[in-house]
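After this line comes chain A, so read on.
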Amino acid sequence: MRLALILGAALLPLSLASVMIGAASVDWAHIASDPQAFLIVTVSRVPRTVAVILTGAALAVAGVVMQQIVRNRFVEPGTVGTAEGAALGLLAVTVLAPAAPIWAKMLVASLGALAATAIFLALIRRLPPREVLLVPLVGLVLAGVLQAGVTFIGWQTDLLQYVGIWLMTGEFSGVIAGRYELLWIAAAAAALAWFAADQFAILGLGEEAATGLGLNHRAVMRLGLLVVSVVTAMVVVSVGMVPFVGLVVPNIVARVMGDNLRASLPVVATGGAALVLACDLLARLVRYPYEVPVGTVLGILGSVLFLWLLHRAPARG
Partner candidate 1 sequence: MIRIDNVSHRIGTAPILQGIDLTLLPNSVTALIGPNGAGKSTLLNLIGRLIPLQEGRISVDGHDVTTTPSRQLAKVMAILGQTHHAGSRLRVRELVAFGRWPHHLGRPRPEDQAAVEAALVQFDLAGLAERFLDEVSGGQRQRAFLAMCIAQDTDWLLLDEPLNNLDMAHARALMARLHGLRSAGRGIVVVVHEVNYAAAWADHVVALKGGRVVAEGTPHQVLTPEVLGQLYDMEIRVTELDGRPLILHHV
Partner candidate 2 sequence: MDRRVAALALVLLAASAAYLLWGIGGNWRFVLGLRAGKLAGMLVVGASIGVATILFQTVSQNRILTPAIMGFDALYVLLQTALVAALGVTGFAMLPVGTKFAAEVAVMALAAMALFGLLLGRGAQDVARMILTGVILGILFRSLAGFLARVMDPNAFAIVQAESFASFSRIDGALLPWAAGAAALAVLAAFRLSSRLDVMALGRPVAVSLGLRYEAMTFATLALVAVLVSVSTALVGPVTFFGLIVSGLAHSLIASARHALLLPAAALIGGAILVIGQLVFERVLGLQSALSVVVEFVGGLFFLWLLLKGRIR
């Protein structure tokens, strides 16, 4: 519970800082009477902060769900090809039907994410059982192969700038009111995971145990896939991929409070939000007034934390 309190307490000042800091200066004393400043805060600063919180929370929860359905602690949507699948879907619809409405793009991106995750699950079923660390390795290579495909198509179609953001270096600098609301869908999907938290916890025990406890294994698997794909696709469509959140936050939370998902999922969500908020602030401040993509910051921080997890923990599933 202490962890939950600490994270919750950290979230408030981080959010405030996120609203206060920006390239344009805002005179807070006269915010009510200055329409310009009011506009900056309501159209840019607050939406950005909300977008960061939603992204962090949803990705962290998606990470937990993924780890439960794969039954492996070292995976997350960004390292098994899910994000690349979403990017591939988004690219396909952008190239083939540039005029498609946003909901259609969103749908195709989700389908792409779903397909990539399904391929990953089919692949790891063929792995020799006890090789725990082969699972993330296969995921990373699959992601790399898909990424090569996306980059190539992006290059050929002059969409490389978008592709770069979608794949690795997600950033929140483009977030304004009206252009981030899809993230609420991601948050809703993550909330759905919380309602099914017990089922996912049982799923983590394995197919036999789950069936023994009377759980419809396939149905819960499908629900998990849906949550992971929708969250990833919404994030990729709105702000681009933000790596490693779904990996490091659930691992650290599980270390402290175990795998009782009903209790831990809210903490995971809070932790994810706090982590991405902190990284986004760092990304904005390190080269002020310019920004570094938050995906790059998390690429550094996340991989360092991943290495620490990898070498500290015994290799359990």
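Inclusion criterion for the candidates: all candidates are chains of the complex that A comes from, given by their letters.
Following the convention adopted for this analysis, a residue touches a chain if its C-beta (ideal position, glycine included) is under 8 Å from a C-beta of that chain, and two chains touch if they have at least 3 such contacts; residues count from 1.
Treat the numbers as computed from the prediction; the structure is a model and nothing was measured.
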Complex member in contact with chain A (any copy), out of 1 or 2: 2
Contacting residues of chain A [partner candidate 2, same complex]: 74, 123, 126-128, 131-134, 136-138, 140-142, 144-145, 148-149, 151-152, 155, 160-161, 163-164, 168-169, 243, 286-287, 290-293, 296-297, 299-300, 303-304, 306-307, 310-311, 315
